[in-house]
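Only one protein chain is missing; all other protein chains are in place.
Read from first to last, the chains carry the letters A and B; within each, the first residue is number 1.
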Amino acid sequence: MKFLHTFRRCFLPAVAALLFAGAAHAQTKLTIVSWGGAYTASQQKGYHEPYMRANPNIEIVNDDSGSGALAKLRAMQSTGKVTWDLVDMVAGDAIIACDEGIAVEIDHDKVLASAPDGTPASKDFGDLIVNDCYIPTIVYSTTFGYRTDLVKKKPTKIADVFDLKKIPGKRALEKRPNNNLEWALLADGVKPNKVYKMLGTEKGVKRAFKKLDTIKDQVIWWEKGAQTPQLLADGEVVIGSTYNGRLFSVIEEEKQPVAMMWDWQMFDLDGWIVPKGGKNEAEVMKYLYFATDTQRLADQAKYISYGPARKSSAPLVGKHAELGIEMGPHMPTAPANAKHTLLVDFEFWANNQDDLTERFNAWLAR
Amino acid sequence: MSQVLVTADGVPLKTSLARAQRRSKLKAVALVAPLFVFIAVAFFVPIIDMLFRSVENQLVGEVLHRSMPLLQKWDERSGELPEEEVFAALALDFREAKENKSGGRVGRRLNYEKPGFSGLFRKSARGADRMEAPYREAFIALDEKWGDIENWRVIKRESAPYTISYYLAALDMGYADDGGIARNSEDGRIYLKLFWRTLWMSLFITFLCLILAYPISYLLSVLPTAKSNLLIILVLLPFWTSLLVRTTAWIALLQQEGVINDLVVWFGLVDDDNRLAMIHNRTGTIIAMVHILLPFMVLPLYSVMKTIPPSYMRAAKSLGATPFTAFVRVYMPNTVAGIGAGAILVFILAIGYYITPALVGGQSGTLISNFIAFHMQNSLNWGLAAALGAILLGVVLVLYFLYDKIVGIDNMKLG
Partner (left out) sequence: MSLPVYATLPEKIWHYTYLSICALIFFFLIAPVVVVIPLSFNAVPFFTFTEEMLTFDPAGYSLKWYRDFFTNLNWQGAVKNSLVIAVFATLISTTLGTVAALGLSRSEMPHKSVIMGILISPMIVPLIISAAGMYFFYSKIGLSSTHLGVILAHAALGTPFVVITVTATLVGFDHSLVRAAATLGASPQRTFFRVIVPLILPGVISGALFAFITSFDEVVVVLFVGSYEQRTIPWQMFSGIREQISPTILAVATLLVAVSILLLTSVELLRRRSERLRGITPH
């Protein structure tokens, strides 16, 4: 009798605890690494929340350490203890990740959903799939915003950024060679399809730096995407480059006297890579099928003004979820904005990044 | 005949003393040992591990394990491309590399030496499957870079298990076409300049901190405790405030439309069109860094000054010294330990800071640490990061050694 009593008192709760623990184990936690701020928020609302609603057994955790992701992933890999399940990367980093063998290669047509009309994913994404590991989600552009109240004449073309007479005052540019060298050559009259060929030669690099020389002492160099909006809001610069989504929020959300100058915006990509050795690869693939389908990519654009990477998503882009304004015209891919665009040549930068970064910094230090 | 002194229990005194000394020596060692082991494992081993990375270079030889031994026989001065057997082995290596995804890593490794390898290796790993003999022609047909002797020279050089090329790169040098070592051309020189800039900026910041910290530490040390404790809060508050917050606060203060410029214009010291440029340049970096590091100078100085009895100065004055002489000849020498501790602390912290200069430094805001972080996190050129780190460490150790000779580390005092 006493035994049974003890049994009831001790054993049953233990069984219950075991069952409960079992239930807790069915809960899969996916750690997704991204950039934080408004960008992660847009992924949370556009992808994660609907997915978690549909799959109550999945819990998605946002890790905002996107900026050091590449190196951290490589270090994790060397120990075999990979704690991340999915990582958001710009295309250039994704190429390195794939080269280094730290990202899983993906059969895009198998893993990803086709477009509603049946177009396979690889066609729908097109040449934005820069390598076998990468699943692009958005097209963003690095472009210019200017203070409408501080410029006498509106800047309309890239050459105006380099024209101190037309647009006097400080300008903000990113402290790295990427984009700046391309813009310098474009402003110097090089044909867009010759830009990367030029930059591959010593003469072209010299020419780009020479063009940059003309504005060097009027430039404030930024390192973090958040700096240019701050510099514009403060009136520290009259014009500056940054990601178009950041400018969107300065203009539409914060109502600052800033306008866009889209001429020769540089298209770049952001997207997913699946780290090799992650614990939940099968679950991640299921998530990806959902989160990169046509509707989801279009949904993200409700929260941030980056263009969906699928061609089929473009017509579905609607209104901003909170501001209620049409997002279509704010997309870098909108026809009015995309008259002159250049897609970053990822192959070129994969080969020349280190070399040109050092030359760029040597030039800065001169 | 000498008599041996013995203790009460009959042991010779000498032995007993030696034993006691050994015991207390052991005791001293035992007290230090836990921390020593901890520092060795948690700190020293990681540093040594990192230094090893600056010369380690196994990758190329490991992945291209068939072709590299054959390549060693090739004479790079012959002016001829390597033999067909090298190319054939290379094709096999590439097929294997494609299987285990190691080709891209070798490409990136060689790309540090010469731009273009990254793409070349990616392309070749993809193309090697379809290649057929003769392989030399097949490779050159795939990409003409395989026909460039210069590229082969780089591959052969970097197939050795250890390399000095990271150190060369860190010193703005590289291999010339003839295989000798030469300085980079003018627009490829960066690191020496950065080392120099980092050093003088850190020294200058340390100096400014000392100048600013000395008077207030003195004031704190002579004020009655109740008052000085209130003032110390003014030192500790910025100490508690995150450096990112303080950096952004300085941006708000120093920028063109910032608080200080507004005040200066309001007072009519400068007119509205000529607002002072105090940020996004060297001035801004120095102001913000001095502010961030000043408490590290004040606290050690203050604690040392507090131990100096006021009677020293009075004695000097009563012996006929002017207040100035008394201060310089009597008071200041007594504060050397505090100056030393504060200075070394501030200098070391300054030399390793890169976030503040990056955010407020503008064109001149890149320091050597930025590049170490860049190669650690963005380019994944960990060898170069390690080499740059090793050189920086070397410089610091030399300075530290000098400091030890002049001040002595045992003399260091903090709060």
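We adopt the following convention: a residue touches a chain if its C-beta (ideal position, glycine included) is under 8 Å from a C-beta of that chain, and two chains touch if they have at least 3 such contacts.
Keep in mind it's a predicted model, so treat the numbers as computed, not measured.
Engineer: Would you list the chains present here that the left-out chain is in contact with?
Structural biologist: Contacts of the omitted chain with visible chains: A, B.
Engineer: For a quick check of understanding: of B:7, B:72, B:229 or B:318, which residue touches the chain that isn't displayed?
Structural biologist: Reading the full complex, the residue touching the unseen chain is B:229.
Engineer: Would you mind spotting which of A:52, A:75, A:285 or A:321 touches the chain that isn't drawn?
Structural biologist: A:75
Engineer: Spell out, residue by residue, where the missing chain touches chain A.
Structural biologist: Looking at chain A, the ones touching the missing chain are residues 31, 33, 35-40, 61-68, 71-72, 75-76, 78-79, 81, 83, 224-227, 229-230, 233-234, 246, 254, 256.
Engineer: On chain B, where is the contact patch with the chain that was removed from view?
Structural biologist: Residues of chain B in touch with the missing chain: 21, 24-25, 27-36, 38-40, 42-50, 53, 212, 215-216, 219, 222-226, 229-231, 233-246, 248-253, 257, 259, 291, 294-295, 299, 303, 323, 337, 341, 344-345, 348-349, 351-355, 369, 372-373, 376, 382, 385-386, 389, 392-393, 396-397, 400, 404, 409-410, 412-415.
Convention: only the chains that are shown with their structure count from here on.
Engineer: Within their complex, state which residues of chain A touch chain B.
Structural biologist: Per the touch definition, chain A meets chain B at residues 67-68, 70-71, 74, 93, 96, 98-101, 105, 175, 209, 216, 219-221, 223-224, 227, 230, 234-236, 347, 350-355, 357-359, 361-366.
Engineer: Enumerate the contact residues on chain B facing chain A in the complex.
Structural biologist: Within the complex, chain B contacts chain A at residues 100-102, 104-105, 107-108, 111-112, 115-119, 122, 187-190, 193-194, 197, 251, 255-258, 280, 358-359, 362-366, 371, 374, 376-381.
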